[in-house]
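Notes for the one structure printed next.
All protein chains but one are shown at their positions in the complex.
Letters A, B and C mark the chains in the order given here, with residues in each chain numbered from 1 onward.
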Amino acid sequence: MTVQRTTPSRPATTRPRSKLELDQRVVRHARALARKAGAPVVKLAKTHTTVSVERAVLRLAGLAGADPDGIPWVNRLVDAVAADCGLQHGVALPVWDALLRDAGDDLLALAQKSAAGAVSFRIPEGKDAARAAKTATAAVNIGLKQIDRNRAQRDKLVRRLGDPPKPWIYLIVATGDIYEDIPQAQAAAREGADVIAVIRSTGQSLLDYVPEGATREGYAGTYATQENFRLMRAALDEVSVELGRYVRLTNYASGLCMPEIAALAGLERLDMMLNDSMYGILFRDINPIRTFVDQRFSRQVHARAGIIINTGEDNYLTTADAIEAAHTVTVSQLLNEFFAKEAGLEDWQLGLGHAFEINPAVPDSFRLELAHAMLARELFPDAPLKWMPPTKHMTGDIFGGYLLDGFFNLAGALTGQGILLVGMMTEAVVTPWLSDRDLALQNVRYVFNAAGRLHEDFLPRHDGFIVQRGHQVLGEAIELLQAIVDDGLLDAIGDGTFGLMKRPADRGKGLDGVVEQAKGYVNPATDLLEGTQR
Amino acid sequence: MTVQRTTPSRPATTRPRSKLELDQRVVRHARALARKAGAPVVKLAKTHTTVSVERAVLRLAGLAGADPDGIPWVNRLVDAVAADCGLQHGVALPVWDALLRDAGDDLLALAQKSAAGAVSFRIPEGKDAARAAKTATAAVNIGLKQIDRNRAQRDKLVRRLGDPPKPWIYLIVATGDIYEDIPQAQAAAREGADVIAVIRSTGQSLLDYVPEGATREGYAGTYATQENFRLMRAALDEVSVELGRYVRLTNYASGLCMPEIAALAGLERLDMMLNDSMYGILFRDINPIRTFVDQRFSRQVHARAGIIINTGEDNYLTTADAIEAAHTVTVSQLLNEFFAKEAGLEDWQLGLGHAFEINPAVPDSFRLELAHAMLARELFPDAPLKWMPPTKHMTGDIFGGYLLDGFFNLAGALTGQGILLVGMMTEAVVTPWLSDRDLALQNVRYVFNAAGRLHEDFLPRHDGFIVQRGHQVLGEAIELLQAIVDDGLLDAIGDGTFGLMKRPADRGKGLDGVVEQAKGYVNPATDLLEGTQR
Amino acid sequence: MSESEKRIVRPYGDTTGDGMVQLSFTLPLSHDKRAEGAAAQLANKMGMDPAMVVHAKAMGPDFTFFVAYGPVHHLVDTSKVVVLEREYPMLTAKEANLAIKRGLRRPLVVVGACIGSDAHTVGIDAILNIKGFAGEKGLEYYTEIKVVNMGAQVLVPELVERARVEKADAVLVSQVVTQRDAHLYNTREMAAAFNEAYPRGSRPLLVVGGPRFDELMAAELGVDRIFGKGTTPGEVASYLIHALLGAKA
Partner (left out) sequence: MSESEKRIVRPYGDTTGDGMVQLSFTLPLSHDKRAEGAAAQLANKMGMDPAMVVHAKAMGPDFTFFVAYGPVHHLVDTSKVVVLEREYPMLTAKEANLAIKRGLRRPLVVVGACIGSDAHTVGIDAILNIKGFAGEKGLEYYTEIKVVNMGAQVLVPELVERARVEKADAVLVSQVVTQRDAHLYNTREMAAAFNEAYPRGSRPLLVVGGPRFDELMAAELGVDRIFGKGTTPGEVASYLIHALLGAKA
């Protein structure tokens, strides 16, 4: 007898006909509200700069390395400029003005000289200003061209080596030592990972500088440095060739150095970056304005680099209840989408986050998860979507945990998620072991092989539990968006709307690094990225 | 916000609207063919008797116990009668004739006397025959009345203590020692088991007698004896009261002593019995005619006792491929249904078997399982159905096994199975540990709590993979039934149609215990059970 | 069974005394018969004999994952088990408030934080926030307790400073990340800093908590008390009152 046996498939992530029967007018209304809520913040971002944005400009212009104490030259130089004439005009004018005044034959020399106290900066006027801006732009453009070459190179490799089918299997390495990370990452890729994420050391996101060089001493993660990026990307290029599929590399932007890390990611051909417009605010108590300014710049760089961003909605559900807060995830996704598009990112670059974090003891928990996941899928049909596994309700019961991860995988298959973070049965116990990853991948394989196309048979009953729940969450999201539009996003954040964290706009880390732009502020990077000049 | 949170539920097993869109005409055709195929075998069963049937008559009439060598008196007596005058007239006439001739004041005395060689049996004629038949009937009726009292008692307990919702959670104990089984069974009930099955010692099904007394030395199971039945039922009555739900007890009939064990089950108020019309033939190489005669009698007794039978289709899939042989399961279910109904069982008593045994490495395996399970559900909407977990493809990978059992549970939930055998992650390793059962029950609970009502949302796509597969299997089943009707069921079995086992009708164990009925054959039990007299 | 009867117990598979245990681990060996033998050897060394290696799965060329089953010969002597028994009475919020009123005649001040680079605040929040944990309200709910929750990634000097300013009676610190023993390291550093900053015997009560702490290590780490996974606010409140007010309470 013959069964229609076809090769195992992962579910189609291409636009499915609406299973939730969403009313497109309602969806458009939700997007319009997100735009309204986000607009004032964009205005803020356009009229402010931060120390990290300015340092990113210097990095794009080629300034790297650190002083003997390990303080990056970009920090030294920006601090020096700030001390002499403030940052309200940006670093570009005073720095290139100084170079033109022969204060040094290149940025490094200038930085060293200024560190020795042998340079004083000024805000050039008229012609001087014009010349400074012109040379600065040329210098920054060299960095952007490097980013363009990397993007082209990625496209070439993907074409040559082939692109894995969706969902991309996303695995984490986190030894703290780049030289342990590398073999583990390569092993993970061989085991089937399509995307490798190197988790950062705890605390890095609160450093107001980017460490230098190859590092071996992170806690529960490895420092994000340009050299570590380079080493890991090279190692993955190696296995990519071996495996005949392009293995992507992910790291984390959000934090105090979002703009700089985004620049480094582009310069070292990273492929995805965790980049959320609010994560730093909510989960790292970083000043809201600092974050909004930084995220905009970093996303402009990602857009240019062809990098896919991953947003952090999943994190909300680790602190708030996944049922009560379901609509806050939707709201955040809509805001992240708005900010991303405004910064120039395209749909295919939006790895909007959500997670399987409903308490498994809740009746109908799986049906609720399906409803939530389906809503995200249908609201953002062209975005890859980042589907995060259960973490909060994982316990030392590794068997129950393995089962829960299986149902997470099933929900992913039934709702066509694009980027599948692989859940680990030891989530509540240790950072993943080699065998945990292997078992986790077998779990994924079984589910996708056995039920990967169940979504073809699965049509939620018209007006059934799942459809109703989908509509309910969208409705609540719209109410909340309306409230945010009324109070303003900053106040909403101050009131603990997201992840139950209260973050007032006048507090939080890195506030002192925020500067309002003066008239005549120049940022050649933004100008180039926004295409106001090439 | 409010979610429609309703108390956890197990899926409805009540007739759902056809999800497979089966054509009822086709279904009726299939049943008609099963009747055609089975009819000749029923005829055979009506015209033959077996040593076990005759022994069962004596047991119903109250003869119990064994001789000093442990050979049951029923065996001694039947053998004696066979030796003196054959069994073609049944034991009733010669035995009660002897009693009436004062060969002993009761059956036990008679058996002992005859064992001592002090009795010779004859076939009474005319008046003598009539008197013998009459007293025999009265004696047997005492046993049947006991069975009736037990049935009434069960109904009363179920009413008083309450009946668990479907699916009933079915757990196995198998220590080999009834006194170890009892605490384990009680523990299992406390952990949530609705049905306890005591597996028989390997080999018992090939014993041509039923052991006596409480036993402590079985291999991979415990002997089925009247005393063990009594002890375990009493122990479960105890916990049933404690738990406030009636915990059912299951044992195994199929084997060389089907009729006797059925009688004992009725006399000791067992609630379910493994009883398949062909299992003994296929898996224990018992002679086909012996089995067909025995199964009919045993089922008549079960019908009277209000016992639910469990059939053994699941076993086929342990030797044959679950996809290739899917339709043989359907055919066997239809035959088991026909034989069962013919013997007087009602729909609610038909725990027709099937199993989740598709190789998990096969693409779309879960979709295929769903199709098969749904087909069984819709062919037998009013039968409880016995849903067996994966066994054959379970390996030492206990994590993968635990996941597979979770998907088995999900398939059960999505297709409304009535009796859920709980799968054990150690299936390929050991007979279940206490912790295996506990973990297995947590698995069941998670799945039914989280997705128990997913079947409400789940409507397989019209003409989709699942629907098509369901129709395909039914189609193949009808073809096979047609072939069986043409060749005859016995030949089909001889050719290895089921479970790949070839079992010719003139071979197999217990053949010498089969006797064709002579004119004037009397079996008071059958007469009473068939209601030709009360 | 009475406790004494089962002072000595063995693992239980499906019969008393069978000693059955399940094991899994990875060996850095390519998968072959020898590797399976090596797995059995390890199981034997752990006291499992006979060891059934029921599963072996190659993970790349250099590693193999194993699952083993079998009986271990070890006996467990429950009388030798040392556990930190709760030495204080459990109080309701009401009783706690009353005790403080009586014993302290002012609100009890608690400063809490997640120190070092650890940003896992859910645990400490579960203890401090009104919301609480496992159905018990957090310390903020206690009218007689003043709670200062400094949140995540607080530097030890900041913590000491704040404790002084607030005249903290107790400092509550959470450590969830344990990689490279970060939690032990940070706890020691914190304790040292307080002993440093305060005159002998005058420092606030130091309490740390987190899911991976060994509650018996308090002395070793230089703190007064450690709370492990599943701690409830009530336990913490009751302990604080017992430790700070002792008899007076």
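What we mean here is this: a contact is a pair of C-beta atoms (placed from the backbone, for glycine too) under 8 Å apart; a residue touches a chain by one contact, two chains touch by 3 or more.
Just so we're clear, the structure is a prediction, and the values are computed from it rather than from any experiment.
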Practice problem: For the chain that's been dropped from view, list the shown partners it touches. | Solution: A, B, C
Exercise. Write down which of B:38, B:90, B:176 or B:460 is the residue touching the left-out chain.
Key: B:176
Self-check item: Touch criterion as defined above, residue of A:90, A:221, A:432 or A:513 at the omitted chain
Solution: A:432
Self-check item: Candidates B:179, B:219 or B:348 - the one touching the absent chain
Solution: B:219
Exercise. Identify the residues of chain C touching the omitted chain, counting contacts across the whole complex.
Key: 1, 6, 9-13, 16, 20-29, 33-38, 40-42, 45-48, 50, 52, 62-63, 72, 74, 76-78, 80-85, 212, 214
Quiz item: Residues on chain B that touch the omitted chain in the whole complex?
Solution: 176, 187, 190-191, 201-203, 206, 219-220, 283-285, 318-319, 428, 431, 433-435, 438-439
Self-check item: Missing-chain contacts mapped onto chain A
Solution: 175, 180, 184, 395-398, 426, 428-434
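The definition used in the following text is that only the chains that are shown with their structure count from here on.
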Practice problem: Would you mind pulling out the distance in Å between where the CA atoms of chain B average out and where those of chain C do? | Solution: 52
Quiz prompt | Where chain A and chain B are represented by their mean Cα positions, the distance between them in whole Å | solution = 60
Exercise. Please set out, as single numbers or ranges, the residues of chain A touching at least two other chains.
Key: 439
Quiz item: Touching two or more other chains, which residues of chain C qualify?
Solution: 57
